[in-house]
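Of the protein chains in this complex, one is absent; all others appear in place.
Here is chain A:
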Amino acid sequence: MATLNSIKNMYGICSHVIRQTTGLRAAKLIQQRAFRVNGALRQQPFDSSEEKPQFPGASAEFIDHLEFIQPNVISGIPVYRVMDRAGKIINPSEDPQLSKEQVLNFYQKMTLLNTMDRILYESQRQGRISFYMTNYGEEGTHIGSAAALDPRDLVFGQYREAGVLMYRGFPLDLFMAQCYANVDDLGKGRQMPVHYGSKDLNFVTISSPLATQIPQAAGAAYAAKRENTNRAVICYFGEGAASEGDAHAGFNFSATLECPLIFFCRNNGYAISTPTNEQYRGDGIGKTGSTLFCLGSRSVCVRCEPRILCRAVAENQPFLIEAMTQATRIGHHSTSDDSSAYRSVDEVNYWDKQDHPISRLRHYMTARSWWSEEDERSWRKQSRKMVMEAFEKAEKRHKPHPDLMFSDVYEEMTPNLVKQKEAMWRHVQQYKEHYPLDAYAK
């Protein structure tokens, strides 16, 4: 406990264990989000007569004997969860009591994502796209956390949050367009697959370097605070990225500058081949910040998040949710990885077959007679059809016009770049048989 308190003091980030369930009151709480003036801790006035450490921010007392703060005194930070493995709510009073429509929507989005992942992973293996990253096992985390947000809330992601975008309504066509880098890609074909972005859906375009989004999210939250429109920011990252210096910077800035922000750490147990016991000591990354844990892979976040969001915006404080997606990362890190080199078959099998968020949510629905075998069959057929149609269409489209290689380096095209573009075209015209011009838009 002493450790937690000192962390709390150091970063000023709220330290709570929140008991929550799957997002029933989500909608209501989001509406209740209010902007209150932040009641920040006031500095104690300097008083040299007091026998206390008298420097800014200090609130501790002197002691006269040496005391070590043991890191592992407590048995880890408790992990909040609502549902058990079979999809049953453990504590009925925590039942989110979501409507059938909401839950069906969650389930369909999660399974659509899963279907898209399977198709696109396979398409990479067949050389149709150059790269892919799946979201296996984390579908619940994405959909659940996205459902608690307001559509205006700005999302900064890392690279394994496609479900958030899917929940917000990013069409399959545009997912595919980005992966195929075709002419419909909002990013104009410049980035590797899965580096999605959407200004309309307030999802900042993904970049490969890890944790760079974390201090950016703090800055965005600060700007949002000043806008005074009740907008919040959410920042996703993995437990590996949390080791970067940028993560420390982001947490610290968000606390000291009082930013309305949720940090959402997807702790899936691995950073490529590196397990968490080589990434950090302790039972989570909570040591570096707040200590809210939610078992996100069970769509729990939809419930805990709205209250966190309200507080984040109202109190201009950052909150950290560490989603122990202890379905761990079921898939490989990416198509460039073969995790059999460092993980056992049994381990992965267990998570895939016995503890998958999709199957848990299905059990929840079937227990309420909200979803039948027939519904499942017909949805599977329909979702596959949707994905395949988008896939086929994306594959046939041209690539963007090569002029787009030169634009958006700056807001304006510099004379230097104009010259380079002209030189490129002169060259390509002269040697056109050596360039795949047919594949590109004219």
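By definition in this document, a residue touches a chain if its C-beta (ideal position, glycine included) is under 8 Å from a C-beta of that chain, and two chains touch if they have at least 3 such contacts; residues count from 1.
Everything below uses one rule, namely that contacts and distances are computed from a predicted model.
Of the names listed as "SEC24 homolog A, COPII coat complex component", "Sesquipedalian", "ATP synthase F(0) complex subunit a" or "2-oxoisovalerate dehydrogenase subunit beta, mitochondrial", the one that matches the UniProt record for the absent chain is "2-oxoisovalerate dehydrogenase subunit beta, mitochondrial".
Although one chain is not shown, part of chain A still touches it, namely residues 117-119, 121-123, 125-128, 130-131, 136, 181, 189-192, 195, 207-210, 240-241, 243-246, 271-274, 278-280, 330-332, 336-343, 345, 348-349, 352, 384, 387-388, 391-392, 395-396, 399-400, 402, 404-406, 409, 414, 416-417, 420, 424, 427-428, 430-431, 434-436, 438-439.
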